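Complex shown without one protein chain; remaining protein chains in place.
And then chain A:
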């Protein structure tokens, strides 16, 4: 029975060309237009090594640890963080003045280290963090060598671990707005899955379609047919969004980071949300189908606008001034899941978004269930 209903509903959904246009083709067309508009606008967000200098003075030469530490983070490899120039203090000052470097390190006698920068920013913060960490570790080494030489190995084990100079905050560099557009576009496409949810509700409601009446007369529970049909709708929606993401990645060149599993999880969560949203509109509203479609489109566009589809700054404005709205707007949750996945090293914010999406989807499906579970109608 499951396969029979599931496969038939898949066919129905895939052959509904009007709906497939809006859910699959329209977002791709919009993405193409975005791509044409944003070409070459931004190449931010791939991490580039920070150009710095170190003053090659006597203190630098005398320091036992600074040189190897700097070489460790400026030699080729995945840990490469700095483009290092060793030079005189005058040369370093000149490079800084000419904006050729973000800052320079001035080793001083007594294993002291001064960081010289011209302005504040993410690169300067990273340089300062490095310097602080170096001073802290070298001081610890000295102390332990004097007081408890036998503990030096434990200290070495600790300090040789990779140090993360980043933390989970958005950079003070302005994020790439074009990505906000694309992530909001994905959110909009997810919410367009509402058309599928609406279609499945109509297909089993005797007071909405004759087909629904026929389903109600069959010797199988209506909610069983509905459940199987919804799964088909969610699957179609997931495939549709994956297609959009593939198009964005391979054709438009939008970067999503390398966490493929989490990207797919976000797609699944967004698809559930979209289908649940449409199913709820279909079940709650007692109007004709055209009005329900208009409501789905209207709400999707409002949600998408607030998540930055037309004006990326609105995302930050809402987040700053009405943060609760960001947590209630499904389009914001979807786009922010992709945003967090791409911009943040940790997954806390991503999982908060995904959790809320699944939670809201579950709540909407529950509402739909309680409305649709009735088995007789007051009128047809």
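We take it that a residue touches a chain if its C-beta (ideal position, glycine included) is under 8 Å from a C-beta of that chain, and two chains touch if they have at least 3 such contacts; residues count from 1.
As a working rule, contacts and distances are computed from a predicted model.
Chemist: Leaving aside the chains you can see, what is the UniProt protein name of the one that's missing? Options: "YeiH family protein", "Cytochrome aa3 subunit 2", "ABC-2 type transport system ATP-binding protein" or "NADH-quinone oxidoreductase subunit J".
Modeler: The UniProt record for the chain left out of view names it "ABC-2 type transport system ATP-binding protein".
Chemist: Of the residues listed, A:1, A:36, A:146 or A:324, which one is in contact with the missing chain?
Modeler: For the chain that is not drawn, the touching residue is A:1.
Chemist: For a quick check of understanding: of A:225, A:238, A:296 or A:333, which residue touches the chain that isn't displayed?
Modeler: Reading the full complex, the residue touching the unseen chain is A:225.
Chemist: Can you tell me which of A:215, A:230, A:265 or A:354 touches the chain that was removed from the display?
Modeler: Once the missing chain is taken into account, the touching residue is A:215.
Chemist: If you put the missing chain back, which residues of chain A would it touch?
Modeler: Interface residues of chain A facing the absent chain: 1, 4-5, 8, 11-13, 15-16, 203, 206, 209-211, 213-221, 225, 375-380.
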